[in-house]
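Other chains dropped; remaining ones untouched in position.
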Amino acid sequence: MDKNFWTDLLKKVAEGSISTEEALKQLEFLPYQDLEFAKIDHHRHIRSGFPEVIFCQGKTPEQTAEIFYHLSLHHSPILATRADNQAFLAVQRRCPEAQYNSEARCITIGHSSAEIKNKYILVVSAGTADSPVAEEAAFCAEVMKCPVKRLFDVGVAGIHRLLNNRESLQNAEVIIVVAGMEGALASVVGGLTDKPVIAVPTSVGYGASFGGLAALLAMLNSCAMGVGVVNIDNGFGAAALARSIFRLGVT
Amino acid sequence: MDKNFWTDLLKKVAEGSISTEEALKQLEFLPYQDLEFAKIDHHRHIRSGFPEVIFCQGKTPEQTAEIFYHLSLHHSPILATRADNQAFLAVQRRCPEAQYNSEARCITIGHSSAEIKNKYILVVSAGTADSPVAEEAAFCAEVMKCPVKRLFDVGVAGIHRLLNNRESLQNAEVIIVVAGMEGALASVVGGLTDKPVIAVPTSVGYGASFGGLAALLAMLNSCAMGVGVVNIDNGFGAAALARSIFRLGVT
């Protein structure tokens, strides 16, 4: 891929169509070329369904809005995660068509969810308190043009709820499991399927959950095979990984 | 109960059958009286099926054997836990009738297992590597005269194994769940029954199990109700708690 750039450049030098000095200059501007490449890379991202992503946490509403606006001039869709309502209002002032998914805490523009045909990502959550993280995972995956099925509130304390949806598990391409407290759902799901399972520990719980540490350790130690873990509450990260896996199966 | 002691003492003083000084002396010897009381307490323990227990870890084989021998002169049964083979050989030299359960790492004398009628303690374990702790729990409970059923190697990675034994769960008086790694089995069992569940995390696992910490935290954060947790690898502790619960149901 890179070879074309080099081949072209060298050919031009050999032909004398550009001087040694000019060619050298282009090489010196490789950072800029890299910036060019970065743009091409963005195009590739868009082509493959991956939006520009802004992580709002730690940014002021104004900063978020400014970045969102400038990105929206050149790219589509745009996705901003960990956005509170104030961030959305600031974005909306700059981009009136921006939309807000309040449960997933995501701002988007220019996205349209994929239709579920026979292949889909399944997002499973343990309890209602895990829903914001699960919805972040599900919605972000949708913005990345992946069809998504949701199976929420099927924690292991009432395992028949999960067993009754065994078919949904078996037919998914990749499964995101979102659970706090003891995080046992990842192991149970992992034991019921041989599809890739992405486990998202949440900070739901109290006392000795230590902000999600209990669920995190449980998921890392899962007795089921084929479970990969992302950071605590990292719904977007799970979606990004799920998408990179899902693309393998559809192309 | 204590009142009798006081009543008798005071009566004797009132009758003049013992002098004030003698009574005072008895009170001064209360430590000794307490030791007497402690003996009575041992009798009560024996009556209720609770053996004398020696915790061998951190004792030399000779120390273990010495204590075992002296206890065996006055009590029966005797139970020594965390005993390795050398400890057993030392005990055997003093007490030729002592027996060794090598998987549970327990030495006993004078015990006879209770027959399982309709009520029993159920010991459930997740994997074969958890068996030593599970067997310690089961065997210690048997030495304490509790009928015990074993249901080993039914971890959540193959949940049908557990579901097929749902009846055993539902009919138990109290259930001990022994699991390492992510310890999810406690939550799943707790969700399938409303009997008291005693969870024993084991140090089975590697990497981020941190010597059983992962299972311990998971069990403490169980989303199922009615789960009490004992120390990592503490099979005997689980048995002692199970016995104290079991006695309520049979008396």
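In this document, chain identifiers A and B correspond to the written order of the chains, with residue numbering beginning at 1 in each.
Throughout what follows, a contact is a pair of C-beta atoms (placed from the backbone, for glycine too) under 8 Å apart; a residue touches a chain by one contact, two chains touch by 3 or more.
The model shown is predicted, which means the values in this text are computed figures rather than measured ones.
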* Structure fact -> With 2 of the identical chains in place, the whole complex in this file holds a copy count of 8
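What we mean here is this: only the chains that are shown with their structure count from here on.
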* Between subunit A and subunit B, centroid-to-centroid distance (C-alpha), Å -> 50
* Name, in rising order, each residue of subunit A that touches subunit B in their complex. => 126-127, 155-159, 163, 181-184, 186-188, 190-192, 205, 207-210, 213-215, 217-225
